[in-house]
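The structure follows.
Omission of a single protein chain aside, the complex is shown with its protein chains in their original locations.
Right after this comes chain A.
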Amino acid sequence: MSGSKPDILWAPHHVDRFVVCDSELSLYHIESAVSSELKAGSLRLSEETTATLLSINSDTPYMKCVAWYPKYDPECLLAVGQANGRVVLTSLGQDHNSKSKELIGKEFVPKHARQCNTLAWNPLDSNWLAAGLDKHRADFSVLIWDISSKYTPESAVATEKVRLSAGDTEAGLVVTKPLYELGQNDACLSLCWLPRDQKLLLAGMHRNLAIFDLRNTSQKMFVNTKAVQGVTVDPYFHDRVASFYEGQVAIWDLRKFEKPVLTLTEQPKPLTKVAWCPTRTGLLATLTRDSNIIRLYDMQHTPTPIGDETEPTIIERSVQPCENYIASFAWHPTSQNRMVVVTPNRTMSDFTVFERISLAWSPVTSLMWACGRHLYECTEEGKASSLEKDIATKMRLRALSRYGLDTEQVWRNHLLYTEDMDQKLTGNKGSLVYAGIKSIVKSSLGTTENLRHSRSGSDRQADIIQYLSEERSLALQLCGWIKKGTDLDVEPFLNSLEQEGDWERAAAVALFNLDIRRAIQILNKGASSEKGDLNLNVVAMALSGYTDEKNSLWREMCSTLRLQLNNPYLCAMFAFLTSESGSYDGVLYENKVAVRDRVAFACKFLNDAQLNRFIEKLTNELKDAGNLEGILLTGLTKDGVDLMESYVDRTGDVQTASYCMLQGSPSDILKDERVQYWIENYRNLLDAWRFWHKRAEFDIHRSKLDPSSKPLAQVFVSCNFCGKSISYSCSAIPHQGRGFSQYGVSGSPTKSKVTSCPGCRKPLPRCALCLINMGTPVSSCPGVSKSDEKVDLSKDKKLAQFNNWFTWCHNCRHGGHAGHMLSWFRDHTECPVSACSCKCMQLDTTGNLIPAETVQP
């Protein structure tokens, strides 16, 4: 202890205590404190723990090293090695029982004063304390003291000329005769007892590592090396030892002690401490000078015996417990991977080194990870807003709520999922061979008639040109402005917008239809409605001031102030009113206005060339952005697939893509590889979620729209005798050559009551349970009484057909009526046929899974 650098030690048995020592010894008590308030006098070590100072011991000056007594009792007995080579026993405990009283204050004095470098208690014979000293001529440097030994004879003290204080000698507390003296003419820098045998001591000497055997002190085993500091034995693998020199750690195997089994990558700064984790195999923590990082080496494998040339895998990791430099650290003796670090200014921090976490997402949205020996499952819970939810969750929920299947009522879908407009759009287009406005408008070239109108509705001055054509009105229909039919009346649309409270949009649409009076009326209505925005009145007022004058103040003010309006529709209205005829960029490129309204506007006011250019430009923009509103323009064409591709690339929402593109059949976009791939991916998702019913519904829906996707019959049953198919109805579809000849009774689909083969009239096999030939309707289960049947009537009816089905086990090929089989396997695991031990129902694990929809709330 140089005074400035504190060291830290955990109590070996009292796991809530540790000692910080620099110039004095301070005992701390650690406790968990979840609350954020600190008790008086306690220090915060981490978010969950605090430490309280219990006592301070400053009796022993010039401390160089400290070692904690390894036994449970006495509690806080410490050996302190001093700069003059003396070893003093001292205590921080509160309970002074007789044994500790006897020991405390005892001093062990070497012949020659020099620095004590290290101390090590023998873990088994706890009376033995080894001390490693600096070199002093030919004197011994490793002394093993017996702490129970009594005061040594006066003569010995006298001859050794040790300056002892009178008080010490009187109390009989000074011991000068060590039990063993080792390492003559050498210096000892580090020591540790080998757990292999209590009489083996490993010492880091001046230029070698030596193993002293106390049974025969004349012998020692040694290996020359520079790595002599901080010798420490792996607590999980007693033949493995670590030591260090400068920035390099050497790992030794005592069974082949000649050279290190490996040296760890050198660190730029000299090491100060190396320690094995006591709670985990093969984890070595190292600390260098002036560093805030503790570097960990994870040795996953104990070195294999001699003859194996493979290097053990070492995973290098580093942790940073605090911002400051670390003076020292200590592993917690029992708590897993936990350590406390102390900085030079004695701030402490308690933290746990986490194991490498391995993790996996389950197909349903939960995350599982393994940290150390523990598993944690993490699920998404609580109601996150739809924006925060991941697309995987969204698709799951949508699949459960019949997303995309209700195509007859497209508006219902629309209301269910306001975020996605596509269903509505595709639905609207149902009658239009799925062409988008883009192609509709293209075809309208040259057929346009012009109408001149005044903006104000009065016919004072005709300065607005409106364009009309059949195709354009079709486009307006698609945009939802007008209803099907030839009249160009937007009134129903305005009414519906008013009902939805979409006042600004309604007003804008009215204005774009050159009905400024109606627009003002709508705004007034909006202002006076519940939750209405009174500002709408102001807007209406501004609107009513409209004048055709080109250079009026009104026009000037409106064109500048409109940019401050928050609502895009209001903004667009003024842009329209203040714009020159024929240039409506303020409306057309107002991106917050719905694409539908902008396109409808364009159809009304742009000439053919302009319109085409606008539509082209907008389409490409929307395609690049993957904006589904663009489907209005592209339709379900190749362009539409491109747009959808861009949408899927961004969102991964194959669900919408699949349903949307299915609507496009029987056009050839379904044959697009990308579309097929989306559908395949979506079906795969549903399968992974065990939404098998949904998947089946999707397939049914798909085969309705795309008959080519219908799968072929999967199973053919042939008669035992004649080998012909026993099915009556499947003959309509030619099956793939499987060796079954067909039997076609086309036109006479007899009820499956017949118990014999339709080909050779031989009886069909018998049900293993009722022993009646298959093909007979099943009688209700024998155990069920009449009253029960009545209750379950509806359920029975549903199942009645199924109960008649043939079922058999593919493995043992026994079977019978499905109903009978199911009720048998409810109570049995083996086949009902005598002497057949087939576990029919357990053969298929996936078959035992329950579709997820049925367990969903």
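Keep this in mind: a contact is a pair of C-beta atoms (placed from the backbone, for glycine too) under 8 Å apart; a residue touches a chain by one contact, two chains touch by 3 or more; residues count from 1.
Following the convention adopted for this analysis, contacts and distances are computed from a predicted model.
A chain of the complex is left out here; the name its UniProt entry carries, from "tRNA (guanine(10)-N(2))-methyltransferase TRMT11", "COMM domain-containing protein 6", "SEH1 like nucleoporin" or "glutathione transferase", is "SEH1 like nucleoporin".
Contact with the omitted chain, checked across A:Asn224, A:Gln300 or A:Ser583, is made by A:Gln300. Checked against the full complex, the one of A:Ile391, A:Ala527 or A:Cys836 touching the unshown chain is A:Ile391.
Checked against the full complex, the one of A:Asp350, A:Glu471 or A:Asp639 touching the unshown chain is A:Asp350. Mapped onto chain A, the footprint of the missing chain covers residues 32, 34, 45-49, 280-281, 300-301, 310, 313, 316-323, 335-338, 349-382, 384, 388, 390-392, 395, 645, 648-652, 654, 657, 673-674, 677-678, 680-682, 685, 687-690, 829, 837, 839, 842-843, 845-846, 849-850, 855.
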